[in-house]
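Report on the structure given below.
As you look at this complex, bear in mind that one protein chain is not there, while each of the others sits in place.
Lettered A and B in written order, each chain numbered from 1.
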Amino acid sequence: MSEGPLDLPEAAQRRFSQGAFSSGLSVSDFGACLDMGLEPVGLVQGFCAMHWGAYSMSGLGRGTTPFTGAPGAAHGYVQNYQCPHGMISSEHRTWGQNYQQNWIEDAWRTGFNSAYSRMMAEAQALGAHGVVGVIDGENPLSDTGVVEFHLRGTAVRVLDAPAPSATPWSTFLAGQRLAKSFEAGYAPVSIITAVTSVRVWSYCVTEYLLGGTGGMWANAGAAEIHQIVDAQNEVRDLARTRVRASLHGDVLHGAHLEVSAREIGPGDVEFQSRLSGNRVRRFKDFDPLPVPRPTVRLS
Amino acid sequence: MSVPPTTPRPRLRDEVRHALFDQADRVTASAEARATTSDLSIDEELNLHSIGWEPVELVSGVSLHSIPFGYWNWGQGEIEGASMAHATAFVNATTHLLREAGAAGGHGVVGVRIDRAVHSTFVEVSLVGTAVRPVNRSRRLERGVFASDLSARDFTMLMVAGWEPLGLATGASFVFAPRRSMGAAIQQQSQNVELTNFTEAMYSAREAAMQRMQEMAIEMHGTGVVDVKVQEGPMSFASHAVGFVALGTVVRLAQAAHRLIDPTMVVALDDASVAFDARTLS
Partner (left out) sequence: MTSPTSDLPEATEHRLEELEKGLFTSDLSVNEFLLIKEVGFHPVGFVMGSSIYHTGLQTRKWSQSQELTKLTEAMYNARELAMTRMEEEANELGADGVVGVRLDVNYYEWGKDAAEFIAVGTAVKAEDGVSRRNQLGKPFTSDLSGQDFWTLRQTGYLPQGLVMGTCVYHIAHRGLGQTLGTTGQNVELPNFTQALYEARELAMTRMQDEAARLGASGIVGVRLEEKSHQWGSHTIEFLALGTAVTKTSENVTLPTPTTIISLDN
């Protein structure tokens, strides 16, 4: 490809014009790739440095009533909780709310997708059919309030194959694992990652239950803490729904789901869920492998 | 379990080309078809395939249950409220997990990752795993869906040997360690003696927890609990209380008799460096 994609830095262009290929694959993965007829053509990468704000909603702190007009609130998950005690005090939180923070999800997607498309642009500039062994992550950059999204992988060309016509495929897998996934009947399509965020503003019952002081309010001594349970289940569900929406009937293989909690202030918590995996397409029908031979190591 | 003889496999290289080019136009499964999601590794999935099972969906379940303030204050015997909170949170999280798995047409959930934490005022249990079923058999089993923290690999070996998992069993018990008299404490200060109060509390917690786990197993008509993991010791936030939690997968023989797996002896020439994972590179 003579004219590279716009985003590609000059240095990358220079690197690609050289003869030798580079690959981030280990030797065993390199060997396995050659064995599959995949020839490494270059290590490709993509980055996006983003200003990462304090996750606050531009000044909209916890108000006095549940909000309804927050950005994206109309088409996101929102659940309200009302105080059952019927008492008014500045100490007593008469309402609580769980809501999806779409703007965080959007910003995250912007960062990830920019880095991803840059990596894929590099792969395309190399005339690759696919990118294997992808590594992804976000790192805070020193103390600058900047988060860098980075993706890296090894672009490969299929030996003796027609020139690539579409966007290259991508996968987190490399080497033997990729070979095995072909044997299992899966062809790689792309890596998929989604982040979803649910903010919890707790109400009195949640506060009391978490603090163990529910006994004062007779009926709330030992009970399930519904508001948090709702948020925790919802944030996982949202991530799965989002990923499912981009699968278009394909399979998500080797998924990894993790959820982190961050306390922003008293009674104010954010749950973030991250789900990533390989979107793969079944290209042949189920064909069981022979039962593996059990072994015991002699050492 | 008899495995159908497989036809000779095409060369890997041809298979890859076939997958990437000849099948490129193969229509993606129709939109209404439910996409499969799984957190299994390719090895685990191949293991499952070898016994005719497949992943269906990544499922999860979470529960938090409160422990009213004051339960950990000085007292005697078991802290029943805490033991109860643990049991309830576990059951609720499992129920959510199994409901999701059942809705997706799974027969069971394998490789359940269990995150558990006991705080002074609440217990937190979070479960994630992959629902699995025999290939293309979405019909639910009469006896319901099982959950197991065994890896897909262990599940495969268990099935090969003629056993089946029935569910997760857990037992927890939190017990006060009786306070020593001031005199005894001073006397023991400079001696190497057994702290009998702690030993006794530990014993009582262990017995109660194991008992509860066993009861759960019997309720599931299990004949054994494998891969039991225990956690024991004083509570970090209440040093005068000790806790014991036991957790394992309930199993029973699914066939007439146990089948020997007859392992082969191997000598490995690979050091740890070969177990490479591209994701650890960065």
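Keep in mind that, in the parts below, a residue touches a chain if its C-beta (ideal position, glycine included) is under 8 Å from a C-beta of that chain, and two chains touch if they have at least 3 such contacts.
Computed from a prediction, not measured in an experiment: that's the story for all the values here.
Novice: From the listed residues A:97, A:114 or A:276, report the one that touches the chain absent from this view.
Specialist: Reading the full complex, the residue touching the unseen chain is A:114.
Novice: Which chain A residues touch the hidden chain?
Specialist: 9-12, 14-15, 18-28, 30-32, 34-35, 40, 43, 45, 47-54, 56-59, 103-104, 107-108, 110-111, 114, 118, 141-146, 148, 152, 289-290, 292-297
Novice: By the contact criterion defined above, which parts of chain B meet the unshown chain? Give residue numbers in ascending order.
Specialist: Where chain B meets the chain not shown: residues 46-47, 50, 153, 156-157, 263-264, 266, 269-271, 273-274, 281-282.
Criterion: only the chains that are shown with their structure count from here on.
Novice: Find the geometric centre of each of chain A and chain B from their Cα atoms only, then give the gap between the two centres in Å, rounded to an integer.
Specialist: Their C-alpha centroids are separated by 25 Å.
Novice: Looking at the complex, which residues from chain A come into contact with chain B?
Specialist: It comes out as residues 24-26, 28-29, 35-38, 129-130, 133-135, 137, 150, 152, 158-159, 161-162, 169, 172-175, 177, 179-184, 186-187, 209-215, 220-225, 228-229, 232-233, 236, 240, 243-244, 247-257, 259, 275, 277, 281-284, 286-299.
Novice: Which bits of chain B are touching chain A when the two form their complex?
Specialist: Chain B residues touching chain A: 3-4, 6, 9, 12-13, 15-21, 23, 26, 28-31, 33, 35-43, 45-47, 49-52, 54, 58, 60-71, 81, 84-85, 88-89, 92, 96, 120-122, 126, 128, 135-136, 157, 160, 261-268, 274, 276, 278-279, 281-282.
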